[in-house]
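The other protein chains are all here in position, but one chain of the complex has been omitted.
Chain IDs A, B and C follow the sequence of writing; residue 1 opens each chain.
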Amino acid sequence: MPTTVAPPLTVRVLLFASYADTLGFDSVELSLKAPATVGDVLDRLRALPGGDRLPPKPLCALNLTHARSDTPLAGGDELAVLPPLAGG
Amino acid sequence: MPTTVAPPLTVRVLLFASYADTLGFDSVELSLKAPATVGDVLDRLRALPGGDRLPPKPLCALNLTHARSDTPLAGGDELAVLPPLAGG
Amino acid sequence: MYLTESPLDPAELLASVQSPELGGIASFLGTVRNHHGGREVLRLEYSAYGPMVEAECARIVAEAESRWQVAIALRHRIGRLEIGDAAVAVVAASAHRDEAFVACRHVIEELKRRVPIWKREVYADGTVEWVGSGAVGQRGSELEVASGVRGRTS
Partner (left out) sequence: MYLTESPLDPAELLASVQSPELGGIASFLGTVRNHHGGREVLRLEYSAYGPMVEAECARIVAEAESRWQVAIALRHRIGRLEIGDAAVAVVAASAHRDEAFVACRHVIEELKRRVPIWKREVYADGTVEWVGSGAVGQRGSELEVASGVRGRTS
């Protein structure tokens, strides 16, 4: 029996500061199989060169708000992976 | 048998703000029988017109330092009787 | 001098304690409010027992600077002040913001508790009153804390 296949999700991923240095880029578009979570994006980043240096649970923000790794994604989301904060 | 009589003590008494208004002066020299304490000065002030309106234990400073009513006096001391503080 | 009749300059006080080692600066500024106890205030007049203000402020600052690793600036204005004018300014600079905050708070609390300054409020209804002395004979009280009270021998 045929099953309905959800179309892939496209999200924009932003890296900053030391993480951008480590992975060598500061922005990328990723397509993921739906449903997907913040953690799925992190797994994809870890597979990239330098990605093994990301911490187990980096600070993340989804659409300008702090998010957890189990937060679900929607198409067009902006996901930022944030190195340890150092403001102030 | 004759006893040694200590010479009288002279202290300068300062009043401020509402206490100066209440007693009608802001400075007076008082002579007291030695030994004397801050409390003895307060008793003398209470006997003056308006002096009955001083509180039972007003804030006092002896030679620019907060003092208690049982603090002993020496000749030449400056004793200030301080209304409730309102700095800041 | 901790007392002044001139307008307070927070920037000048800040500059007096800032240094390259001290990255956290906590400040407090007390300004004249337009109301007190439900009454409209037009302006007020601060007066002080000047020599004791200098002595007591010096003690408060020395205590704070020995208890915490901070540099303190402190200034209180007297004379006639209008609504919004700054009456008191405290600045505490430290290498650690926690100490800066704690010391700044401590200094303003001790100033209010120990430093002989009085204010007379001028109200919109034309009356004038010494603040805190509404009930002479009841409100005054001997200061009961050891650090602020010394007998002749201590």
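Convention: a contact is a pair of C-beta atoms (placed from the backbone, for glycine too) under 8 Å apart; a residue touches a chain by one contact, two chains touch by 3 or more.
In this text, all values refer to a predicted model and were calculated from it rather than measured experimentally.
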Task: Touching partners, among the displayed chains, of the absent chain - done: A, C
- [ ] Based on the whole complex, identify which of A:Val11, A:Leu45 or A:Ala67 touches the chain you can't see.
- [x] A:Ala67
- [ ] Spell out the interface residues on chain A facing the chain that's missing from view.
- [x] 14, 16-19, 21-22, 52-55, 57-62, 64-72, 74, 80, 82-88
TODO: By the contact definition given up top, give the residues of chain C that touch the hidden chain.
DONE: 10-11, 14, 18, 20-35, 83-84, 95, 97, 100-101, 104-105, 108
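One rule holds for everything that comes next: only the chains that are shown with their structure count from here on.
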- [ ] Using mean Cα positions as chain centres, tell me which chain lies farthest from chain C.
- [x] A
- [ ] Return the distance between the CA-based centres of chain B and chain C, expressed in whole Å.
- [x] 25
- [ ] Would you mind pulling out the distance in Å between where the CA atoms of chain A average out and where those of chain C do?
- [x] 52
- [ ] Averaging only over C-alpha atoms, locate the centres of chain A and chain B and give their separation in whole Å.
- [x] 75
Open item on the list: If a residue has to touch 2 or more other chains to count, which residues of chain A qualify?
Closed with: none
- [ ] Indicate the residues of chain C shared as contacts by at least two other chains.
- [x] none
